[in-house]
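My structure is below; once you've seen it, I'll send some questions.
All protein chains but one are shown at their positions in the complex.
Order as written gives the chain letters A and B; numbering starts at 1 within each chain.
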Amino acid sequence: MTDLLRVNDLKRHYEVHVPEGLFGRKASLKAVDGVSFSIEKGRTLGLVGESGCGKSTTAKLVLGLIPATSGTVEFAGTPVTARHDAQWRAMRRRMQMIYQDPLGALDRRLPVITQIAEPFEIHYAQMPAAERTDRAAVLMDSVGLRPDMAMRYPHELSGGQRQRVVIARALALEPDLLVCDEPVSALDVSIQAQVLNLLDDLRERTGFAALFISHDLKVVRQMSDQVAVMYLGRIVESGLPEEVFRRPQHPYTKALVSAIPTPARRGKRERIVLEGDPPSPVDVPSGCSFHTRCPIAQASCRNAVPQLVASGGHAVACHLVNAGATPAVQAAE
Amino acid sequence: MVQYLLMKIFRALVTVTLIVSAAFVVLRLSGDPAIIILGPEAPPEAFEAFRRNWGLDQPIWVQYFKYFAAVFQGDLGNSMRDGRSALVVVGERIPLTLAITLPALFIKLAIGLPAGVMAALYRNTWVDRLIMMLSVAGFTVPSFVLGLVLAMIFAVWLGWLPSGGSDTWAHAVLPTVTMGLVGAAVIARFTRSAMLEVLGQPYIRTASAKGLLWRDVVRNHALPNAAIPTLTIIGFLVGSLVAGAVVVESVFSWPGVGRLLVNAVANRDLAVVQVILLLVGLTMVGANLAVDILYGIVDPRLRIKRLQAGS
Partner (left out) sequence: METLLSIKDLTIDFDQGKRFVRALHGVSLNVARGEVLGVVGESGCGKSITWLAALGLLGSKARISGSVRLNGQEIAGAPENDLAGLRGGRIAMIFQDPSSSLNPVHRIGRQIAEALKLHRGMTGASANAEAARLLDRVGIANATRRLREYPHEMSGGMNQRIMIAMALAGEPDLLIADEPTTALDATIQAQILDLLTELRRDSGMALVLISHDLGVVADMSDRVAVMYGGRVIEEADTGSLFDSPAHPYTRGLIAALPDIDGPRRRLESIPGTVPAPDQLPPGCSFAPRCAIASKICDARVPAFLPYGEKQSHFAACIKCRGGAPTETASMPGNKSALVPA
């Protein structure tokens, strides 16, 4: 199988000014710190983690919206850079993005059909206006928007309908890759299911690959063929969703999976509650960055950064797990 | 905090430099003072002498550097009209201007702040509508119109107050009130929106849910937060104490800095105009700096995080 997207040792560090002492000091904020993954054609990779773990920065890097500090992104064999030249624009046509806040992504002064037709206007300037509108109408239908909504403005639609508009626009150019950053986080449960099912159906029909980013493990499991768990700018565990979420190996993933309250789990609670807040990405702890909150950390965990070691498609970045000494931490079964 | 202050002071210095340069450029570009001062019919030798006297015959960048050096030595030249030091000419007018702008500032705050707070607290009631109506009237009517109307009523019809001049304290009343009312309207409107913004914040609901009576919620939680944005506009008013009275001084023939400016511009008295421009710029920058420092004190979010040993 060919990889559509290949990300290799991607880093994005920001120079920040830490107000400390008299004049402060310069420091490096490691938003993304050595992330590698690949997505096959038509497959979905779910990226999950808490706020500040670098998952949204990864999305921007993948699309070349911001330059990487180091590492590479390859889309269909061509490197993606943040130089917005003709080559990038041609590539961008095949890579689209959906954000959390559909209202912010839409222009409030234009009727929705105009916005759905916009990609044709930009990329197929020679296409007659009537054809653009026809195509936009077809798209509206495919995302479940009624024809009478065409001339409405974004604020006249509900949150779920707006997200459908955004999806329709993103799919207008039949992209090969769709990057979804928290696409359903702002939606109510009943609407969330509608949008997730819609994305699922559209993917089946058009075969796009997706990078699906969410803080919600349940949503990520629902949508992904592969998942990767991020903590402080690194992937700490990856593999098939069934594997990673049912038999988590990394202590962070274990805690994360065990912390999710669901109706089915009620009563049989064996939550692993981590102490404290995640450290700031400016002061990433030495060695394994999770050691400060890890319930099973040993002194040696502070020394070296653990590498992601795969066994049978399930990869974990934990010294203790990879040493074979599977520590006795309660699994969330 | 130290770093915050240093940065603000540095920015203020940059602004001052820009103002000094701008004053130079604007004045040199606006016409040949020799022609205006001496009149177009003056003999060519007179022009020559005038230009040599004032250094106007040198290349513009030489003039600029000489000017810059002089400014920083406090030498701002002499009035081209009466030959006295421009600083002195302007300086003797400052007390007269402050005599009306300071009381006017007091009126602005004394009326504007409470009116704005009341309008916000009684939003969408007749109290709010009345205050806002007066406020809109206050800053849509130009101050010279308001001044003339007040003069018409109190000087011409009622004869209670003089309409112009500066001989007694009574002469100061009309210009002061005119400026005070216009400024109060601006402050009221600004305070109202600052207050409304704060009243919509979740911490106001928290304060109520805690069991505080509404008046304590307003006093302890709403007012301190609303004060922060209101500081900006107060800073602006303080900054315009010296030169904010141009129109009103002209209407009421009050011999302050504002009227001096109008005359100096009309007469192309470059040195005097320059001093006034610099004075205005400096007071503005000074007031802004003061506001920034106050911000740092009032708003803990701007204060630099203390060095925390671990966490």
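We take it that a contact is a pair of C-beta atoms (placed from the backbone, for glycine too) under 8 Å apart; a residue touches a chain by one contact, two chains touch by 3 or more.
Computed from a prediction, not measured in an experiment: that's the story for all the values here.
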Option from A:43, A:132 or A:221 whose C-beta touches the chain left out: A:221
Touch with the omitted chain, as defined above, among B:40, B:159 or B:211: B:211
Identified contact with the non-displayed chain, of A:7, A:45 or A:257: A:257
Touching residue (missing chain; options A:44, A:192, A:238 or A:322): A:192
On chain A, residues whose C-beta touches the chain left out of the figure: 50-51, 142-146, 158, 160-161, 188-194, 196-198, 200-201, 215, 217-219, 221-222, 241-242, 245-246, 255-266, 269, 271, 273-275, 277-278, 293
Hidden partner chain, residues of chain B it touches: 201-203, 205-214, 220-221, 224-225, 228, 298-301, 305
